[in-house]
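Could you have a look at this structure, given as structure tokens, before my questions?
Here the complex is missing a single protein chain, while all its other protein chains stay put.
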Amino acid sequence: MIRVQEEDFDLGAELAKLTAGNMKVGGLAVFVGLVRDMAGDQAIGAMTLEHYPGMTEKMLARIEAEAKERWPLEASLIIHRVGRLEPGDQIVLVAAASAHRQAAFDACQFLIDWLKTKAPFWKLEESGEGAQWVDARDSDTAATKRWATPKKGTAE
Amino acid sequence: MIRVQEEDFDLGAELAKLTAGNMKVGGLAVFVGLVRDMAGDQAIGAMTLEHYPGMTEKMLARIEAEAKERWPLEASLIIHRVGRLEPGDQIVLVAAASAHRQAAFDACQFLIDWLKTKAPFWKLEESGEGAQWVDARDSDTAATKRWATPKKGTAE
Amino acid sequence: MKLLYFAWLKTKTGVAEEDLTPPPEVTTVAELLTWLRGRGPGHAEALADLTALKVAVNQEYAHPDDPVRPGDEIALFPPVTGG
Partner (left out) sequence: MKLLYFAWLKTKTGVAEEDLTPPPEVTTVAELLTWLRGRGPGHAEALADLTALKVAVNQEYAHPDDPVRPGDEIALFPPVTGG
């Protein structure tokens, strides 16, 4: 399941729903991204997440479908927030549940790696020196590369 | 922090406590192990987790300390349940929080891999054919090996 | 043809969205970008560095030689930074 929303999410409730009643789940791997109060050596007051409505949902759905094709998942979830967020706020949740832990871990890492390079979100950080668009990180592109050749249509 | 307990744990509450008020956390990686209703092709009714009180806590504390030495973690948590558990029940929670996501992911995977081969827990599964001690899996030993040479004292 | 600009491309062009009718000889993403750079200094600056630019045609990532057609939704944006 995928969701793009301004509201915060209840991490415990989301994870409980994800595996509830499914006795085939042996492992649940989860990643939560949070807003830090520092970016490099600069203090951050808040950030605004812009996205491309329509394409965002399309890409997230495709990333999730790709994960389900690659690993035997019992359940998966991507929630990404948009709008204004402050330090300590939750930005993103990705979760993958499988019979075995390695599949859950790998799928979870894949989901966030692909999301970070393919889903059309942009961060605008507010610091003492004004607002600044965050630059994409080479390490994110490198992280995505480990999942080998993307298929047509999901390529950046 | 480490805990060994019979009671269930509140996943959402534990994770919220772990990062509360720490604005340096950019990523939180979590793994939850759950009781499945099948082991191979055999239906499982319940299981009992036995452990070695004293050594268990010592090993978990050491595994956590090792993770903190290897990665720049802002917070970490290991909770492992003992006693009788039924399909769908939570068995174990490991979590690692760091400024960056790869450190959180790697530390989380390390914690559960080492726990699975070094912490003295044993599973007794109940099926239609009676109770049976679970055999250790070669894949768990292999998973631990990727973290290279363990230090003296944590070696199996 | 609907053009969408996101993040700093929106700031530099000064527009989030515009409906344009390029001349018929504009048939590819690359040709469209060249034509858009001629629309004014904001567009020229925003589209100066093609290596820092991603293009989506009808919400799919596109390459410079992919076709563009009347009625398409073309989005221009920097590399993504979500998650």
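Chains: A, B and C, in written order; residue numbering restarts at 1 for each.
We take it that contacts are C-beta pairs under 8 Å (C-beta built on N, C-alpha and C of every residue); 3 or more make two chains touch, one makes a residue touch a chain.
From a predicted model like this one, the values you see are computed outputs, not experimental measurements.
In the entire assembly, the chain absent from the figure touches the shown chains B. Screening B:R36, B:H51 or B:R101 against the full complex identifies B:H51 as the residue touching the chain left out. On the side of chain B, the interface with the absent chain consists of residues 33, 49-52, 54-55, 58, 80, 91-92, 112, 115-124, 133-137, 140, 153-156, using the contact rule stated above.
Quick note on the criterion: only the chains that are shown with their structure count from here on.
Measuring from the averaged C-alpha position of chain A to that of chain C gives a distance of 26 Å. Contacts with at least two other chains are made by residues 101 of chain B.
Of all residues in chain C, those touching 2 or more other chains are 83, listed in ascending order.
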